[in-house]
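Of the protein chains in this complex, one is absent; all others appear in place.
By letter and in written order, the chains are A and B; residue numbering begins at 1 in each of them.
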Amino acid sequence: MNGISGIGGGQWQTPPPESGKAGAAGFADALAEAVARVHHLQLDSGNEVRRLLAGDSEDLHRTMLAIQKADLAFEMLLEVRNKVVAAYQEIMRIQV
Amino acid sequence: MSLFSALRVSATGLEAQRTRVELLVENLANSETTRTPEGGPYRRREAVFRSEPLPAPFGVMLAGLTGDPPVGVAVAEIRVDDTPPERRYQPGHPDAGAEGYLLAPPVNPVEDMVDLMSAVRSYQANVAAMGAVKEMLHRSIDLVR
Partner (left out) sequence: MLLPDLMLGSTALLLERYLDILAARQRVTSANVANADTPGYRAREVDFRSEMQSFLNGGARGPFPAVTASERWGEGAKNDGNNVSLDREMQALAENGMRFSLASLLLQKQIRGVRNAIREGRG
């Protein structure tokens, strides 16, 4: 499975596949970290929207951008998950 | 929200200029009024503008990106022009005094006309500013399309 990297950064690249448990743990960690980041962005986005509604926020464009960033990060995560699931299913299909 | 507060600032500009226009129109309409209900010839009135930071909630927490509260305008007072009236010798006039002198408003219509044009221009400038801000807000919204 190839890593998907965002424009301007390589934060999303999964670590090179390692054999055995160590590899699995490495991947799990990376995924956990990604989930945490997405969650953070979602919280951030939610906050920005709340502040906008309360009349408290900075500019509208910042709120909009926060929303987009959270959206994009979430979509990215979704795709990663889909790929992982697809890969898993592929592996399960291999007849031993 | 600093863009939203800019709308409010422009609104204060519109209000102030409108008052100014109304007073100028009144001055011009009464440039020859020699008798008023209060007695005596018409006295010019003019609006005195003053900067006013927007009141909360617009201003206070929205010091926003320039770090200080947005500044609008308000009509601080409507001043009555105390220039002494013009004395004209017009014995036939119904409002002329015993010696035939008439007190007329010391209005120079040309001055007030020029002022009126300036006020209208300022009003339109505020409208333009509001339009520009609205446009920017629309563009911001487009970011999530």
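Assume a contact is a pair of C-beta atoms (placed from the backbone, for glycine too) under 8 Å apart; a residue touches a chain by one contact, two chains touch by 3 or more.
Since we're looking at a predicted model, the values are computed, not measured.
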Chains in view that touch the one left out, judged over the entire complex: A, B
Listed residues B:28, B:96 or B:129, member touching the removed chain: B:129
Interface with the unshown chain - residue positions in chain B: 2-3, 5-7, 9-10, 12-13, 16-17, 20, 48-51, 63-68, 70-73, 118-119, 121-122, 125-126, 128-130, 132-133, 135-136, 139-140, 142-143, 145
Touching residues (missing chain, whole complex) on chain A: 4, 6-9, 11, 37, 40-41, 44, 47, 58-59, 61-62, 65-66, 68-69, 72-73, 75-76, 79, 82-83
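What we mean here is this: only the chains that are shown with their structure count from here on.
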Touching residues (chain side chain B, partner chain A) in the complex: 1-4, 57, 61-62, 64-65, 137, 139-141, 143-144
Residues of chain A defined as touching chain B within the complex: 52, 55-61, 64-65, 67-68, 71
